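The structure's right below; bear with me while I get my questions together.
For this depiction, one protein chain was excluded, whereas all remaining protein chains were kept in their positions.
Chain IDs A and B follow the sequence of writing; residue 1 opens each chain.
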């Protein structure tokens, strides 16, 4: 199925969870925030949170800034 | 009595805030912050580069620093609010530097949207430090909206031009009963010192430190300048005579 991941359309397996998605992208979960359809998803929910077709998923991190 | 700067629930002893962007490496950033004794650092939120996941800067920021995420990238109050909420959810604490920039030529802040965002976020319990173009009326509105401090720009962002808005900032310091923190434009320690001598509560420096040949030494230089300026302010600068010539007496009629 297709989702919008950080503004880019990506093909991901159906009923993938956030945790699985991050793992597949080799993202260390410690340092990121996940926002699905403008709602922040709490870290505890990642293993069970299933991403649906056409969801907008943002993976965000903290960077240096002024 | 310690000269502390109280903002939100924090009592700060350092009046130098450092922006953590634009450093050549995370290590240099971390050293510059710790060598300067800064207690507040700004950070930003960005999308993870999915093709090249990177190590987080957070690991290099000295423990105990207050993280102040900015809302850079926001062009409207709504976007700034969204970014602030995400930052809080990310565990950055509840401080936020509101930065709404619509003008992409000079990167000047949009004061109107900034007031709107301040109002919403202050109501949600954030410690809000809005970055703004120094305008007295806007500063008053920001205060009413619940800002914890006001951060007027000294010159356009990243311009290293010094205190171009000196007179306006002086008015904010005089009139606004909140810490005034000069943000953006400060290019040299002497300019940071001048802001502090004028009575600014703190200064926020990023580009001038991050892009110096030796950022760590420059961070220390800024820290000393800020301290010297503050000390001069507290000591009460010697009166400069406004008029050299003797004026005729005004109270001669009193016996």
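The rule is short, and it goes like this: contacts are C-beta pairs under 8 Å (C-beta built on N, C-alpha and C of every residue); 3 or more make two chains touch, one makes a residue touch a chain.
By our rule, contacts and distances are computed from a predicted model.
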**Prompt:** Under which of the names "2-iminoacetate synthase", "Anti-sigma regulatory factor", "ABC-2 type transport system permease protein" or "NADH-quinone oxidoreductase subunit D" is the non-displayed chain listed in UniProt?
**Reply:** "2-iminoacetate synthase"
**Request:** Tell me the shown chains the invisible chain touches, ordered by label.
**Result:** B
**Request:** Could you tell me which of B:140, B:164 or B:188 touches the chain that is not displayed?
**Result:** B:140
**Asked** Looking at the whole complex, which of B:4, B:174 or B:214 touches the chain that is not displayed?
**Response** B:174
**Prompt:** Mind pulling the chain B residues that touch the left-out chain?
**Reply:** 137, 140, 173-174, 177, 199, 236-239, 242-243, 247, 249-251, 253-254
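We take it that only the chains that are shown with their structure count from here on.
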**Prompt:** Which residues of chain B touch chain A in their complex?
**Reply:** 19-23, 26, 29, 42-48, 50, 53-58, 67, 69-70, 72, 82, 85-87, 89-90, 92, 157-158, 184, 204, 206-207
**Item:** chain A - residues contacting chain B, complex
**Value:** 5-8, 25-28, 30-33, 35, 38, 40, 42, 58-66
